[in-house]
Structures are given as structure tokens and as C-alpha cells.
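All protein chains but one are shown at their positions in the complex.
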Amino acid sequence: MIWSFLKKVFLVDLFEGLWVTFRNQKTKYIYTEQYPAERPKVAERYRGAPRLNLNPETGEPLCIGCNLCALACPENLIVMTSERNEKTKRKEMKTFLFDTSRCMFCGLCEDACPSDALELTQDFELATYTREGQVWTKQMMEEGPKPTRYTC
Amino acid sequence: MPDATFLDSTELVLNMGPQHPSTHGVLRVILKLDGEKVLGTDCVIGYLHRGVEKIAENRTYAQFSPYVDRMDYVAAISNGLGYCLAVEKLLNVEAPPRAQAVRVILTELNRIASHLLWLGTHALDIGALTPVFYCFREREEALKIFEKYCGARLTTHAFRIGGLQYELYEGFEQEVKAFCDMFLPKVDEYEELLTHNRIWLSRLKDVGILTAEECKEYGVTGPVLRAAGVKWDLRKAQPYSGYEKYDFLIPTRQNGDTYDRYMVRMEEMRQSVRIIRQAVGAIPEGPVMAKVSKVIKPPVGEAYVSIEAPKGELGYYIVSDGSTQPYRVRVRPPSFVNLQALDRMVRGALIADVVAVIGTLDIVLGEVDR
Partner (left out) sequence: MAEEKAPPPKPAAKPPATMAATPWEGDLARGLKERFGDAVTEASSYLGQNFLVAKPEAITGILQWLKWEADFDYLVDITAVDWPKRAERFDLVYILYSFLRNERVRVKTRVPEGYHPQSVVGVHLTANWLEREVFDMFGIEFAGHPDLRRILMPDEWEGHPLRKEYPILQQDQRWVQENLGIESGQ
């Protein structure tokens, strides 16, 4: 057929593909995110860095020392100790160690916590220069990671 | 592999090593060549073996579900669905209808994401450098929906045993509908780039033919089987999670070559959009989690449940001994079984065809090695 022969000689199918590429050259189709100048917005439910929440009114830690998060973790990387506070007659969490180098951010600890104390936040910049810096203590858990902010 | 002697000068043994851009992971293929023609192959796998089945014996049922995502890391939601269905079968519970509908939506989105990644990387291996950017751009939209729903893009851990953990977020239905409306013309765009392109046709037509009989002998399932002409899909043959309610077609082709597999997967993406549209229009109200005790202890027994993952039949064989930890979890990976057919498909072909065939089988080494 003469039509298909002409299509073959004049590279019609290749130009069809090229036209798709040219169409996508408009600047409104640029999809690149300019990180680290603009930090991407992550979803509210994003499972990022863990944090121990404090009660917003009183500033007391919400953790009741029940150890459910440690039991739920598949990697057994949460180690916490608690002691009984004689004044309030309740258990209080004393030390809390969370090893982020082995964490797979599955969210099982967050699901298990009964008092909304342990939460996985939207922080994803968790790099440190040392292996020991990956094991977070209670204070680091309450403050959260402090990554370097780069601005252009 | 046929006999290889070092003194035989016409045959060359070439190593397509574990670090290779076209092997889709750490796959080592030892090629026995006569010039450029392939006389035989030997796949060496196990570079990504992490002992997932052994880990399962040391974790409780709920603790094991994040590990399951990491096998087929491209389409993590299907793995989670298979595992949750298998444990639910052992416990003899069924997820409530709302959970089932959301599971179907997320699984089909996940199928689209997996096929997009397949298309992008397959085209990249063949030499078409453009589709990979467009495919990843669309995949981003699907991953954004996953992130908004369950908190992670790739290793989603979306389903729990008995249903879902999270209720739908506000705007889920609108976003999914917007994704469907945006995506369907894009499939046509990919077809415009590739389907009639003469380079694509000459690289893919009549390459890696696997007939229906050979597919059944080798136990190959998924789009490879459908491209050979066998109209079989586990979503229609043994429906699970409410698939019988939705109306969709099973694309099949006749020749069983690489081009047919490409066409089958493109059509599957369109059918997935069709399923998603039906499901999103009719999500029933109700609870999202069935009545499952906090400590999951199925009675002594065993069950094998399989689903139609994007790559083939993904099966879970779980043996329970009545305790909180499974006694044995066996994952039947589609990529592992499909990879066996590589030898048959590349006999007599050229080295470039080996790259095309590995791409068309759609293997993910995380699943092959577990």
C-alpha cells in the first residue's frame, strides 16, 4: 500500500513520538522539586521521625510507661525503663532508647501507644555522622531531629 | 547448561553480572555465547536473600506484616494484601465490605504503579529514554495517594489483619477520581510514543516467544501467560476481597512474544482504571476492621491463599501451630517461577534480546530472593 510505504519513508511513526516529547517541553509541565531550597510537603500521616509528645497544657510527658511500644516493635529496638512515682502513685517513664538505625518506620509502635505519646512525625532528615547518633535518648525523642537548613 | 570446555574457541562464557543496569536488581546471568547468539543461560540468584521466611518464624503475625512489603518492593500493597488474606483465612474472618472496597482500590492503584515502573524501566533497557520520566511522573501521583492514606510511599504497610488500620482521609475519593481522569489519556500518550514506533516493533516483535503450553509447563503466570493466549486471571477465576462485584476484561494476545506482553500490560492498566472507577463510586459505609483479637492466635492448621499480583500468582502458604508466631510461612513468588523460563525464551536469540526478555518478564529481585 502506497500510504504505508510513504509513512515508512517519511518516518511518520518516529515523528509522532517526537511530537509527544516536544509537547511536554512547556514550562508548566516541569515536575522537578527544587530540594533543598523548598522542602517538600509530606502528608499528615507520614511515618517519619519518632517523637515523644508532651501534654500541650502542662508540659508533662504523655508517656505512661506501659512498654506496649517495645512489645509491638518487630525489631525490638525500643528499650525503656520506668519507675513508680510515690507522690502520684503512677508509673513514670525514666529512660527511653530508640534505635533509628534499625527502625523500618512501620508504625506499629505508633499504633500500639495507648496515650498518643509516641508519634511518627513528618521529619525525614535523620542522617547523622556517627552510628551512636542514631540511637535516640528521651531528650532527643522529645525535641526531634534538628537537620541543617540549607537556603539558597 | 550444556558442557563448557575452555579449549573450545567458538563458545564464549560471558557474565552479565549482579551489577548491571538492565537486570532489574542483583541478578547474575551467565551467558554461553556463540558470537552474539545465546546458546544457554544460567541464572545465579540469591544476592538479595534476606531470609524473610526464617524471620517469619520469629515474629508474631502482626509484627511480620511490615516485612512482607519489602519482598516485591515495587508493588508493596499486593504483598500485604496476600498476607492479610492468608492469615484471615486461617482465622476464618473476613474483612468488612468497606475495607474490602478500599483494599481493591489501593491494590489496583498499586498495579498501575507497578506496571508504570515496568514500562519505564523496560523502555529504558531497550533504549527509549523518554517514557521513564513520564511513567515516573504518573507513578508519583499514585504514590502521593498512598502516602496520604497510610504514611509511606513504597513500603506502605497499608493493610492489617482483619481490615484496615486507618479510616479514609478527607478527599480520598476526589483524589482517586482525579487520578483516574488524569491517567487514562496518559496511557494513550505512552502508546503514541511506543506502539507503532518501528524501533520498538523490531526490538520486541518475535522476541522471547513462550507458547501457552510452555507457560503451563514452567508454571508461569501473570501477564506472560495472558500474552500467550490463556485467558486466566485469579481475580476472575477465584475472586477475593470483593473482586466479583466489579466488571472488567482480561486482556489476552496470541503470539506470546515480548510485544504482546507489552500490549497486555498496557491494556491491564486501562482495566485497572475501570475497576478503580467502579469501586470508588460505591464504597460502602461501615467499620474498617473486623472483630479480631489483639493477640492473633489462629488454630492449628495450614492454608494456601494466592492473589493476582501485578507480576503473577503470589501465594502464601502459612502453617500455624496454635501459637502467636507462625510455624512456617512460605511465599510463592511469581518472579522466581517466571525467571526459570528465561532459559527457554532466549535460546538462539541475541544478547540484546536477553535484556529485552528480562525486562518483559517483569522480575523484581526482592521477590525472587526474598
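Chains here go by letter, A and B, matching the order in which they are written, and residues are numbered from 1 within each.
Here, a contact is a pair of C-beta atoms (placed from the backbone, for glycine too) under 8 Å apart; a residue touches a chain by one contact, two chains touch by 3 or more.
Treat the numbers as computed from the prediction; the structure is a model and nothing was measured.
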| item | value |
| --- | --- |
| Left-out chain, listing which of the shown chains it touches | B |
| Touch with the omitted chain, as defined above, among B:M16, B:I45 or B:L361 | B:I45 |
| Candidates B:C180, B:V292, B:V337 or B:V355 - the one touching the absent chain | B:V337 |
| Residue ranges of chain B at the interface with the undisplayed chain | 45-46, 49, 51, 53-55, 57-58, 89-90, 92, 216-219, 230, 232, 237-238, 299-304, 306, 313, 315, 317, 319, 322, 327-328, 330, 332, 336-337, 339-340, 369-370 |
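Keep this in mind: only the chains that are shown with their structure count from here on.
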| item | value |
| --- | --- |
| Whole-Å gap separating chain A and chain B, where each centre is the average of the chain's CA atoms | 26 |
| Contact set on chain B toward chain A in their complex | 59, 62-64, 66-67, 70, 130, 134, 137, 140, 144, 147-152, 155, 157, 165-166, 169, 189, 192-194, 196-199 |
| Complex contacts: residues of chain A adjacent to chain B | 8, 13-14, 16-17, 20-21, 24, 31, 42-47, 72-74, 104-108, 111, 120 |
